[in-house]
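In this view, the complex is presented without one of its protein chains, the others remaining in place.
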Amino acid sequence: MTWEVVIGIETHVELRTESKMFCGCPVGFGAEPNTAVCPVCLGLPGALPVPNEKAIEWTMRLGLALDCDVTQQSLFHRKNYFYADMPKNYQISQFDFPLCVGGHLDVTTSDGDRRIGITRVHLEEDTGKSTHLGEGGRIGSSGGALVDFNRAGIPLMEVVSEPDIRTPEEARVYAQELRAVVLALGVSDARLEEGSMRFDANISLRSEGATELGVKVEVKNMNSLRSLQRALSHEIERQTKILDEGGAIAQETRHWDEEAGRTEAGRSKEEASDYRYFSEPDLVPLVVTDEVVAGLRSELPELPAQTGARFEAAGVDSIAARVLVGGSLGSLFDEAVVAGAAAPEVAKWLTGEVTAHLNREGADPPALSLDGAALAELIAMVEAGDLSSTAAKQVLEGVLTGEGQPRQVAEARDLIQIRDEEALAEAVAAVVAAHPEEMGRIADGDGKLIGFLVGQVMKATGGKADPRRVSELIRESS
Amino acid sequence: MSDPADLTIVEAAAALRSEDLTAVELLAAVRRRAAMTEANIHAYLTIDVEGAEASARAADDAFAGGEDRGPLQGIPIALKDNMVTRGLETTASSQILAGWHPPYDATVVTRLRDAGAVIVGKTNLDEFAMGSSTENSAYGTSRNPWDPERVPGGSSGGSAAAVAVGSALAALGSDTGGSVRQPASLCGVVGMKPTYGLVSRYGLIAFASSLDQIGPITRSVADALAVLQGISGHDPEDATSYRGELPDFGSQIDRGVEGLKIGVVSELSGEGTEPAVAAEFRTMLQRLEGAGAEIKELSLPSTAYALSAYYLIAPAECSANLARFDGVRFGLRLDGGTVEEMMGATRAAGFGPEVIRRILLGTYALSAGYYDAFYGQAQKVRTLVIDDFKQAYEQADVLVTPTSPTTAFKVGERTDDPLAMYLSDLCTIPSNLSGDPGISVPTGVDDAGLPIGFQVLAPALAEPLMFRVAQAVEDLAGFDARPTLASSEGAA
Partner (left out) sequence: MVCSGALLGEIAVGVPSRLVPIDIDIAKVARLARLGLSEEELAAYGSQLESILEHAARVQALPTEGVEPTAHPLPMVNAHRSDEIEPTLDRDEVLAQAPDHVDGFFKVPAFLEDE
C-alpha cells in the first residue's frame, strides 16, 4: 500500500511589541522572574484586559502578507483550560472570527513550486513559563515546579496552514519561508531556539487517492527547522510501519526527542480537551474598515517572494535568489549592486563564501563586518585584474575577520596581482624554458597541460599573477 | 443637631462646608453606629480604622485649606468586599481569598479617594456576589436592620444594611442580576444600577462580566446621583467602559413626572408578587398618575424567559472568571501531590456550595454538545429581551416594577431551594441583560414593617430621566421611616 502524507502546521510567533497583549508590561527577554508583571497578566482578581492596537495591526500585516482576507468584525474568545502557568486559566484567543482568513504561501522545494493554503492568522496571548524541578527527565517526579509569569500575556500570533503539505522537506521550506516573511515585516525576532517562533505539526497518512483524512497525530517540541523536518520524517516512518502491519494510529500528541531522534507519546489524557470557547465579555469586537486594510496593504514592505523575483530579474539564478532571501542577505546584495557590482557576481559571493562563513561562525548577516560597498570593491578588484579569485577569497576572509576594507587587506597581505607585463612575461618565459617537454606536447594539441604550467607560474609569483593572462602568454609561447 | 450618622450625603456635605461638622466627627459618628450595630447586623467584613481616619483628617485639612473636591469630600462610604483595595484585605466573602491583600486599587476606589471620600471598610456579600441574601458569605450572614431575623437581601446585603443602619452614609454595591437594587429594596434604602459601561469594572472581582455593574446604595435619590457622579466616567483600563460624553445625570431631577409616560411591565408586577408589595406598587402608580404622569400597561413577553437566560449566561461567564482562583499566585492553597490535585482540592474547599453549583452549571452550559442549546440560546433570548425593551421604550419614557416580588425573607427560608432564591431577582434581571439603568426607591413598609422598593427602569444612558422619575417617587412616597436598630435604643 502506498500512503499519502498529509501535514498541516500551526506556527506561533511572539510579537516584539513594546508592551504585552492586554497590559502595559514590557515584552522582552532576560528580566528577573516575575518582574514584568501587573494585575492583568498575573490574572489577579478584578483585573481586565485591554488589547494592544499595535499587535492587532501587526497581525493584520502578516495576514495581508500571506494574502489573507482581514475579517471585518473579529472577536476575542476565552479558551478555557487549567494550567499552572496560565494566570487566568483561560487564554484570550480567537475562535470563529479570527483577524485574518484564507491566504496562502508559495514555496519551492526540490520537487518544484507548491502553494500552501493558510487557513487563518489569529492573535492570542502567551502563557508563563514553568521550570520543573527534580530528577527524571522533562517532568520532575518530585520537587514541583517554578513559575515565572514574565512571558504571560506577550502577544502571540498563530498561523494555521491548510493540510496541504506533503513532505517533511516541504514542511521545512514552508516554515523557513514563513519565518522570512515574519522577519521581512519586522514584527518578531522569530528565534526558534528561544521559542519566539514555534511550530506544531499535525500529520496523518491515508491510502493514495483517499479523500478522507487519516488519524491525526500532533507533533510538538521541534525547535529548529532541521528538527521539524527530521521529526516529520521519523513520524512518517513510524506511522507507515504501523499501517503496513495492519495496525491503527492512535490520535495523540507526540513530542520530538532531538537527541534520541524519535517522537515519544505524551501522557495520554483521560479525555479530549473541551475548551468551552465563548466570546470574551471583557472585550468588544474589533472592526476593521476597508480603508484601514488598504492602508496596511500599501505599507507592506517588499516580501521575500517579491525580493526573490526581483533578484532573478536582475540576473541571479533562482536557487541563489532563494538563498539570498532565506539567509537574510537581501540588503547586503542590494547595497553591493547599488555600489556598482554586477548582480550575478554579488550573488555568487554572498551565496558562496559569505554564506559558508556565516554557517561556520553561526552568525547573522547584520553582525558581519562586510558591507555592500566592500563587497562591490572586492568584485571590482577582481574584474580589474588586481586580485586573482584565490587571492580574493583570502581578502574576503580578511575583511570578514575585521582586518579592514578589501584594498587595505589585499595590500597588507601582499595579494595585489602583478600587472607589469614585462615582469609577467619574464616569469612565464622562465617556466616555459624549464618545461620544454610539456611545451612540445602543448604544441601537439594537449591543452590540458596549460593548466599545469599556469600553476607553475602562479607558484613562482606567489599567487600574484593573473592566471588568465598567464594562460594567454603560455599559448603565445607554444 | 441629630446624630451625624443619620445624615444624607447632601446634608453632611452642607454641614462639612458650614463648619458645623468635621469629617473626623462624621467618621466617629459612623464608627459609633457601627460599634452599636455590627454585633446584630454584621454588615462589615473589614473596617479600615487607620485608613479611614487618615482620609477623614486629610478631608478636614482640605476643607481648612480651601480645597473642595466636591460632594463626596469627607463622606464615609463603604465598599462591597468584591472591589479590590490595595493593602486592605479583600475576600469577596470567599474562603479562597481569605487573607488576600491586593497589590492594587479598583478604579472606583481611586475615584472615591480622588473625590476625597473616606472609605470606612469592606462590606459583606454573598460569596463572589452569587446570591440574594448574603447567606452565601463564607463569613456569616448579614442581618436586615428592620428585623434581624431576616436577610438584608443580596448580594450587596452588607452595603445596604450599613447604609440603612448608619454605619456608612453611602456604599458601593455591584449589580449583576439585581444585587444592588434588591438589597436596597429589602433594607429600605436607594440602590441604583447605572447603564452598563458607565462605571469602570477594573478592580471589581468579576462574577459575570457582561452583566456586572457597580452602583451606589444611599439614603436618598440625590445621594445616589452624587455618588454616581463621583465614580462614573471612561476608564482606559476597562475595554467595556463607555467612551462617549456622559449625560448630565442630574439635569432633570427637579422636573417632576408631569407629561411622562410610565410603563408598567405586566410580566414583572403580576401574580407571584406578594399582596403587600403589589398594593404598595399600585398606590405609587396612582400617586404618579395624580402628579400628571400617564400610566400604561405594557407587555415584555421575553422577560418571562429572562431569568432562565440569566441562569445560563451568568454561570457560564463565572465559570471562566473564577478559574483564576487556583492556589498558584494568591489566596488559599490546599496540599496536593500534583498541581492538578492541589488546584482541585483548593477550589473544592475554597468555594462555597452556591459558587460550586454555578461553576458546574456554567461549565456544563458551555461544554461541547450543549453550547447551542443552552448558552447560545440564552444569548439569543438576551437579544429578544433587548428588543422587547426597545419596543417598550417607544411607548413609554420609563418602565416601573416592584423591585423585588417580596419583602425581606427570613434567614434560612430559601437556602435549601436555589430556585426560590433566584426568584428574588425576577424584576431586576432583565435590565442586567439589556444593560439599561435601574433604581430602587423605598416607598413604604408591609404589615410587618418591612420596607418595599419601587423600581424605575430607563433606556441606556437615560439616567437623567431615571433620576427625574426616582426623585418624584421619593417625594411622593415621603418615606422617612428608619429601622429601629439605627437608633441607640434599638441597638442594645
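Per-chain residue numbering starts at 1, and chain names A and B are given in the order in which the chains are listed.
Rule of thumb we're sticking to: contacts are C-beta pairs under 8 Å (C-beta built on N, C-alpha and C of every residue); 3 or more make two chains touch, one makes a residue touch a chain.
Just so you know, these numbers come straight off a predicted model, no measurement behind them.
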Which of B:169, B:312, B:398 or B:458 contacts the chain that the document leaves out: B:312
Residue among A:247, A:285, A:315 or A:402 that touches the chain left out of view: A:285
Identified contact with the non-displayed chain, of B:35, B:360, B:448 or B:481: B:360
From B:44, B:242, B:281 or B:393, residue that would touch the chain that is not displayed: B:242
Residue numbers in subunit A that touch the chain omitted from display: 17-19, 23-26, 32-39, 42, 50-56, 73, 75, 80, 82, 84, 89, 130-134, 138-149, 220, 253, 255, 266-267, 269-271, 274, 276, 278-279, 281, 283-287
Footprint left on subunit B by the chain that the document does not show: 100-104, 196-197, 210, 236, 239-243, 267, 270-274, 302, 304-305, 307-309, 311-312, 319, 323, 326-333, 335-345, 347-348, 351, 356-357, 359-361, 363-365, 367, 370, 373-374, 376-384, 386, 405-406, 413-414, 417-420, 423, 426, 433-436, 460
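Simple rule for what comes next: only the chains that are shown with their structure count from here on.
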Cα-centroid distance, subunit A relative to subunit B, in whole angstrom: 57
Complex interface listing, subunit A residues touching subunit B: 39, 42-51, 78, 80, 82, 84, 87-90, 144-145, 147, 149, 274, 276-278, 281-284
Residues of subunit B touching subunit A in the complex: 82-84, 90, 92, 97, 100, 102-104, 106, 201-206, 208-210, 236-240, 316-317, 319-320, 323-326, 328-330, 339-340, 343, 363, 366-368, 371, 375
